[in-house]
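Notes for the one structure printed next.
Yeah, one chain of the complex is gone here, protein chain that is, but the others are all in their spots.
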């Protein structure tokens, strides 16, 4: 694992600001979600990404517009960084027709066809086969596109992981597998769920280049992702990134967190991706406190607007319930 | 891969004779099956083990009576070596009530509870979870028993393989995984189905000790199996044996064998487990031609009797069709 | 006592009473059970018997089958019925088939508990109802507790059975409370029961649909319609006798099924009534089912997709009184 954190940030200033802003957007968005969940405007399962923002941010900013993304039920951050407007993501959380899935998907099923955002999949491991197929379509149609597939370390135990990794490696499919290793699947830690806790070794066993990255360091993620994306785009086959991170919040809003110590959480919080990155930028004078406050204010306003938009948006008419079970077509 | 074949056979003479006899029983049994399939007395799918006899023989002779076996649809050999009488296996092939599954299972579903022979599973990879569970029961009940689980190299691509390997390694379950690598899954060769063709590397990626063995050499198999069984029985967790072998016949009776050259088959036939072993025994004077002929005559008689038994056995009465869908019980 | 507590008591009794019993599933231990049913059991029975499994539904379900063959009495918890699709092969092709295809040599005393059902805004991948699928498979039995007492004692009935039993626990019932009445006869757990006697129409329900069916019966009573409510309790075997007896008395019947209408379990009830009671029916057997749509997240859409008390009331009244002109 390369620790980029120790060195001066090797990225242009505007890129750094962008990464910071994206992470902040996720953070503020989800803080609002937690609040509105408490007010019962958001319901169902809500999985927060707080603490893991560097992962989605670093990887997705390394993608091109024509690339595709497959994510999990913990995907607000991915959707936002990909460019789905906060309005439409928040409206989705509120179950409104202006949401990115018309309010039918909710937190776990965000979609955006125009941005090639293929969900929002709530079956653990369920996205991996899909990603392989998207990549197969690219490969067969000679398009130099990448499909980034996110999943948790818990998914590594699923048969779907194994089958998809093999398929992608065997058929040399342009997939970037991004394993968000936050050490827990609900309450089950990696060591209690995997006989092989070195996930890169697991990936390498498919003959797939694999790299572990400090997922709390957005720069490390961004650099690793760029290199990996370039390699995948060049047609060298799939790659695997293990992004070592941590979720600061409970698994979902129902989780009493019996399975980990507060002290463990506190330790990881010290490595929080937002403050460590802004501290570094400040330390090397690429960012002033005022800059930070200005960004935060803009982001906060964006999220406040999004909530307002969501609140005043209409519901889908109930008569449309059966619409789009099928694609409109002449036959049958 | 250790090549024991080059050295004098390091086993007592009676053990050698036993191994030879068991392999010959499988061979003659299956030759009879092919013949009676042609006569339509045996129907359904028929998967012959001819060429692979050393694998089941070497492994199963290393097991104790209290150990368990889980096998595939290519399991006549395993059933015979385990001691299920040829009569009752052949009667099963003929669909007779005297068969080891009352004629309900046929070739792919041989069972024998008293010999802890748990099938006969026709879902590729389907036996692995079962084996893990049998071993879990032993472990939790503090019984020093081993469950030997056979499957083909094709099964390695299945999610069930991955999940079961991980579960067994994680929970330190006393399973001996025996991968019968005959290089083909129907018409798909290993290199066209696995990105990682080194199956021991695959197994080792679960933290499981793994060894590749010349599956055409019954002595090599026997020695490797003994060591592995002893280790598993001692409570050191599961082990993996890759048994490199080859099937001389088609996948099943419907297979036109378009996918491999006759010359490849011929090359492997030269390494046939029966004649190479008997040649070695003869070369070191542990076996005379007369011995061999006597064994073969006895085996041939056994199989002839089995066919006779199967032929004259009755069918299960059709009124019993619904019997044993459930265990007889008072409620409900 | 809530249904959740009743289920937990059932588990506790089983674990305390038989050392062969163990619970295997995702997050049944350290996490406390994703629906908190097994909360506290880890402390009481330890990690070997309250066994957290990796995310490997196929393997740990299959391991449950093997463990049952090996002399244990495993209870597999599949977190929700949606994920059970990943394990279905083991349940259908091994658990259900093993005894028959081996000529009766093996029993698989396995219990598989699953949380089922919609109504909590969990969307298209967490809201299924596959009751009819499990009830389709010979070799399986299917129990569906809908009351505190059944929740308390059905697990015992399932464990006492020598064959694989699927127990479907409806997510919306966990918080329901009620009085625990006496321990029923074991055989009763497998039989349909009249939850409310009535003469004008037989309302047939099970599991999560029972409370709203009872509520509809109350509303019907206010309009002078005396509805009988039957709780099937066991979907396989199905208690034809009590089912037919009720419908023959009432001469009208309505089946409430949360699942998609086409080829859901309600169709089987209707078909059995066709076969067993056609000449006693004064009106076609009606089905009130879930809309044929992947479950949407938004509350108003989800409500519209699920059978509601008002739907049951309306259809039942039409059956008895005739459709409004």
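A few points about this structure:
Per-chain numbering from 1; labels A, B and C assigned in written order.
Going forward, a residue touches a chain if its C-beta (ideal position, glycine included) is under 8 Å from a C-beta of that chain, and two chains touch if they have at least 3 such contacts.
All values derive from a computational prediction rather than experimental measurement.
Every visible chain touched by the undisplayed chain in the complete complex is listed here: A, B, C. Looking at B:77, B:106 or B:207, the residue that reaches the missing chain in the full complex is B:106. Per the touch definition above, the residue from C:28, C:55, C:69 or C:101 contacting the chain not shown is C:101.
The chain that is not drawn here is touched, among residues C:50, C:293 or C:312, by C:293.
Among the residues C:56, C:105, C:125 or C:246, only C:125 touches the chain that is left out of the figure. On the side of chain A, the interface with the absent chain consists of residues 68, 99-105, 109, 111-113, 118-121, 123, 126, 128-138, 140-141, 147, 159-160, 163-164, 166-167, 170, 323-327, 329-332, using the contact rule stated above. Along chain C, the points of touch with the absent chain fall at residues 58, 82-83, 85-86, 88-89, 92-93, 96-97, 100-101, 123-125, 128, 132-133, 135-139, 236, 238, 259-260, 262-268, 270-271, 273-275, 278, 281, 283-287, 292-294, 296.
By the touch rule set out above, chain B reaches the unshown chain at residues 43-45, 95-96, 101, 103-109, 121-126, 154-155, 157-159, 185-188, 192-194, 251, 254-256, 258-259, 315-316, 318, 321-322, 325.
Following the convention adopted for this analysis, only the chains that are shown with their structure count from here on.
Ranked by distance of CA centroids from chain C, the top chain is B. Counting C-beta pairs in contact, the chain pair with the largest number is B-C. Distance between chain centres (mean CA atoms), chain A to chain C: 36 Å. Chain A and chain B, compared by their mean Cα positions, are separated by 46 Å. For chain A, residues that reach two or more other chains under the stated contact definition are 157-159, 192-194.
Multi-chain contact residues, meaning those touching two or more other chains, occur in chain C at positions 54, 56, 58-59.
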